[in-house]
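Structure, as structure tokens:
Omission of a single protein chain aside, the complex is shown with its protein chains in their original locations.
Chain nomenclature is as follows: A, B and C, assigned in order of appearance, with residue numbering initiated at 1 for each chain independently.
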Amino acid sequence: MAGKRSLTNAHLKSLLDHQDLESLERQLTPKTSPPAKHYLPHSTVSQRRVQRFWKGMGKAPHPDLLDDWTSANAESFDGNIENCIGSVKIPLGVAGPLRVNGLYAQGDYPLPLATSEAALVASYHRGACMISAAGGCTAMLLYQAVNRSPAFAFDSIISAGRFVVWAMESFEQFQEVANGTTNHGKLVDVGTTVEGNHVYLNFEFTTGDASGQNMVTIATQAVCDFIESNCPVTIKQLYVEGNLSGDKKASAQAYTSVRGRKVSAEVLIPAHILKKYVHTTPKQMTDYWKMSAIGGVLSGTMGVHGHFANGLAALYLATGQDAACVAESAIGVTRFELTDDGDLYASVSLPSVMVGTVGGGTGLPSQKASLELMGLYGSGHSGALAEVCAGLLLGGELSIIAALATGDFTRAHRKLAR
Amino acid sequence: MAGKRSLTNAHLKSLLDHQDLESLERQLTPKTSPPAKHYLPHSTVSQRRVQRFWKGMGKAPHPDLLDDWTSANAESFDGNIENCIGSVKIPLGVAGPLRVNGLYAQGDYPLPLATSEAALVASYHRGACMISAAGGCTAMLLYQAVNRSPAFAFDSIISAGRFVVWAMESFEQFQEVANGTTNHGKLVDVGTTVEGNHVYLNFEFTTGDASGQNMVTIATQAVCDFIESNCPVTIKQLYVEGNLSGDKKASAQAYTSVRGRKVSAEVLIPAHILKKYVHTTPKQMTDYWKMSAIGGVLSGTMGVHGHFANGLAALYLATGQDAACVAESAIGVTRFELTDDGDLYASVSLPSVMVGTVGGGTGLPSQKASLELMGLYGSGHSGALAEVCAGLLLGGELSIIAALATGDFTRAHRKLAR
Amino acid sequence: MAGKRSLTNAHLKSLLDHQDLESLERQLTPKTSPPAKHYLPHSTVSQRRVQRFWKGMGKAPHPDLLDDWTSANAESFDGNIENCIGSVKIPLGVAGPLRVNGLYAQGDYPLPLATSEAALVASYHRGACMISAAGGCTAMLLYQAVNRSPAFAFDSIISAGRFVVWAMESFEQFQEVANGTTNHGKLVDVGTTVEGNHVYLNFEFTTGDASGQNMVTIATQAVCDFIESNCPVTIKQLYVEGNLSGDKKASAQAYTSVRGRKVSAEVLIPAHILKKYVHTTPKQMTDYWKMSAIGGVLSGTMGVHGHFANGLAALYLATGQDAACVAESAIGVTRFELTDDGDLYASVSLPSVMVGTVGGGTGLPSQKASLELMGLYGSGHSGALAEVCAGLLLGGELSIIAALATGDFTRAHRKLAR
Partner (left out) sequence: MAGKRSLTNAHLKSLLDHQDLESLERQLTPKTSPPAKHYLPHSTVSQRRVQRFWKGMGKAPHPDLLDDWTSANAESFDGNIENCIGSVKIPLGVAGPLRVNGLYAQGDYPLPLATSEAALVASYHRGACMISAAGGCTAMLLYQAVNRSPAFAFDSIISAGRFVVWAMESFEQFQEVANGTTNHGKLVDVGTTVEGNHVYLNFEFTTGDASGQNMVTIATQAVCDFIESNCPVTIKQLYVEGNLSGDKKASAQAYTSVRGRKVSAEVLIPAHILKKYVHTTPKQMTDYWKMSAIGGVLSGTMGVHGHFANGLAALYLATGQDAACVAESAIGVTRFELTDDGDLYASVSLPSVMVGTVGGGTGLPSQKASLELMGLYGSGHSGALAEVCAGLLLGGELSIIAALATGDFTRAHRKLAR
């Protein structure tokens, strides 16, 4: 929302050269003429309903949105979308296979990546192949929990304090209530934040193999209902989420708090493999890494990395994760070191990978097919998916940093984005 | 990557109860056995190539990934993906129409949203309808530019200083070189950052109606080549991007620097419309907003908002934007005020909306169809798309904050995410 | 380190108009001529040693640095300074008294403030008087702990993981070792951060009534020595502090982690008192607060407040706290609300107030006298000092926000900074 004088002036000139101020202001003024009729909302998805929605918009179904496959599979979208008119087709490529030696992931994984950005799959592919050639990356799921932070307003900090005392005493009851709403989630801990007469509780849940956002919302709501009925202190306002959880937002607390799956991956790349796969040396890689780490710091990012968002978004889309979670997941630390033996040590650490292998969009047909391609659909696979995700990003960082360190970056984009 | 003792202990217990330390360590150790054969990379996309890639993986094409439409349209993916095996189908819903009174956007826009998150479209729909009923939102594109920040290492800060002097003198030549690489982009300004013997130049470009990331990379590379050939100061290292640009990362500098399109939207919602559409009062809305604003601040987010990422990701996916840019775009400020007349003033301001209406994924068939549905495909529409995007997020904030303020939030998720 | 082209050019012009590039570069080049002789360091402070240091510098003692009082009290500085040549005299004013109703602080406290900034004491004075007139502020010490975070490097994440397992098992021993180094501090918890093959342990200590930085360093060193001797995993590097503690730096983790004393204070100011003392209304105050809160967010600060640093620095200096800790302590949240009765609710919350009433500079004569003036010197008073500190800052925020809301801000500075 900010611009220097020269930029502001340039922008104003570009506007005012074509129109005078008065006509611009007329444009900007709310129009009291009746708006176009709202689309009649409906949440069920079926072939018939989709057709009806197009009709409601006064249009014939567009064959690139409502293609045969989508039409035939419309009911599979039920529960994942409202006002459905079809589907968007995101190109899907495969990189790898990537060898992952993890606590949960074991073996060589194909990496399905959905994107429309040229060069992305190619870049992750060469990174993954290089890692595999080096014996695979080691990946470790460090923690797992999803939080939700209901907020409570009181008349005074005195009441806020009394509430905290009561809440601490009632924690076992909160657990009972929360755990009664779900077979897979468990309320495992709670933090308290007192800000004047406001209190935020920060509930932490394990969520089984689901990403778990709905699960923790429903469980937290149940606890809030219990609090409303039982708390001896008068609560002026109560909200199931006070925006302290970091939900769908990059937040600094991700490093010290818990949101999704924390995972770290590392690999040792011998100099000769580096040379063969990405035409560079460990020293060139660490030189660039150091400079880019400081660049990231100076720009005010959280953590230091190159392009976590690219691989994350592509894998999240391919496997039916919530694409909006890219906003919170795409933070972390990439670290490159030149070893005493002249090889390259590389690691990535991600504080908040929001993935699941059940629920959400994972059961949609094409997303499920992608997970199955990896062998990671369904219960028991979320830990492995998080570890593969870290390995994928490690490969991406290796590839892009090599590209930037050697000047290949522009060449690749010039060639592949025709 | 951090956990308290209790959480760490719980995590260790969950691991070590099932396996001993030694077998876990064996799992984690790199495996020297030959990895699975790499997929043979190819960048051209055609029906034949896609089939061949499946064969290379030793699998039959999966009908939910390689459906008839995708097979028939494979060539349209060329230049947007490598190693293509099909497409992922993301459910597409439509919200609105949303009335936008902007510098560029004028009228009632359908809002195509691609997502697999239940309740998302429904929530944006009710927000959009309410805004339209209030005469529409006012939206203003404030600035537009995309930056790239090449980095230069020298032997000393003395050389770094000499380089800055030379670069400032050479700026008109940089412009000439940069502008020669593109018909649509223009190098408009440059910032300099000196950190010891390192210098980052921060080039700012206008990019016409494209999102423009490739355009600015290619132009910056040309300037870097020019610098390499002409600079009288010895440059030890030169990189086309030093990670200062904020590319695909939430960064604090977005507020004071320039990245994509800066846009703000506002609406005045009379109390009676608020009541009708979202069953709440302006006072309830501003009460919650205040508490959630502080919650966001305490969690260490950049800016304060509810869920920009939800609407952004869904619109980006529907219209062929780069989904990874959600990471950098999903920051900004939502502000709600109770007016003296007892109505609700609401605004959103976004510092870095990365959208285009030409190039990237915008020309893919289904994405193009979504843009056409809005009437915003092709040249001359990027300003309007950015303004509609702001209006969409304004609607989303109104709807979700109403849901959280009234307790509907959980109910909606419980009902729609069946 | 960054400037736009216009600013850079202006700066270069101001330099190069007076000198050519070559002479500037000569200036900047390291000079191999022998440097001036180093001062002979000594750590003991006594009248004789101070005189000798002046002689070593080849100068007569300056009477404004080495005045009679300082000369006579030189030995009292022993253990707080090296290479002593005298003292700097910081003007000391008193504001208040401030009524504090705290868990620890009870009654009306004079507020000694050392500063050279005109208008500072006057501003805090009127804020304190207003709070007292309203019955005093309620203040609550929320938590107390100081952390230190030793860092450990391993050959691989596998070893890092083994180390974490061992460290968790050994925590009781760590406590024994740590607690053996101090009578006042206790190791109460530990967090672990794994980043690739690096591990940071985050030890949290209570520190009695001391600020406690040295205490926790010594205790942590003892634990590190124990680890070095006993850890079965090979540690490649070990450091007593890995820069994760936030020591003397504003850090986002202060809100979720523990550093010093967390304290919150609130007051309800009736409209008539607000009018009498600061000539404004609750509405004017909350209007400004809202705008300044967003301003703070947009500038990328941690938390939202006006000028915590002013009061903190002045109280820290007066009472012998570590002035460098202002960097980490001056973050937090100020919140103003218009109540349903038309009065003003105001609160401040500070996550990391680093204060003590024993040790450090608290025993220096004038600093001790300031603490005694408050009745807070020595054991048993640190909780009260933290609460008074919060009350002081609450008064300051009320006063400065009133000044900014009414336009008095400039007037006061114009009048008092003669």
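Just so it is clear, a contact is a pair of C-beta atoms (placed from the backbone, for glycine too) under 8 Å apart; a residue touches a chain by one contact, two chains touch by 3 or more.
Everything numeric in this text was worked out from a predicted model, so none of it was measured.
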Option from C:145, C:187, C:344 or C:358 whose C-beta touches the chain left out: C:145
Of C:15, C:168 or C:235, the one touching the omitted chain in the full complex: C:15
Which residue of C:168, C:271 or C:416 touches the chain not shown here: C:416
Hidden partner interface residues of subunit A, rising order: 1-5, 8-9, 12, 16, 21, 24-25, 28-29, 157-158, 161-162, 164-165, 168, 171, 189-195, 200, 202, 252-253, 255, 290, 293-294, 297-300, 302-304, 333, 335, 337
Contact footprint on subunit B, counting only the chain that is left out: 1-2, 4, 6, 138, 140, 142, 156-158, 161, 191, 193-198, 252-253, 255-257, 264-266, 268, 298, 300, 333, 335, 345, 347-349
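In the analysis below, only the chains that are shown with their structure count from here on.
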Superposing rotation of subunit A relative to subunit C, computed on C-alpha atoms, to nearest 5°: 180
Cα-centroid distance, subunit A relative to subunit C, in whole angstrom: 36
Contacts with 2+ other chains: residues of subunit A: 1-2, 4, 6, 138, 140, 142, 193, 195, 198, 252-253, 255-257, 264, 268, 298, 300, 333, 349
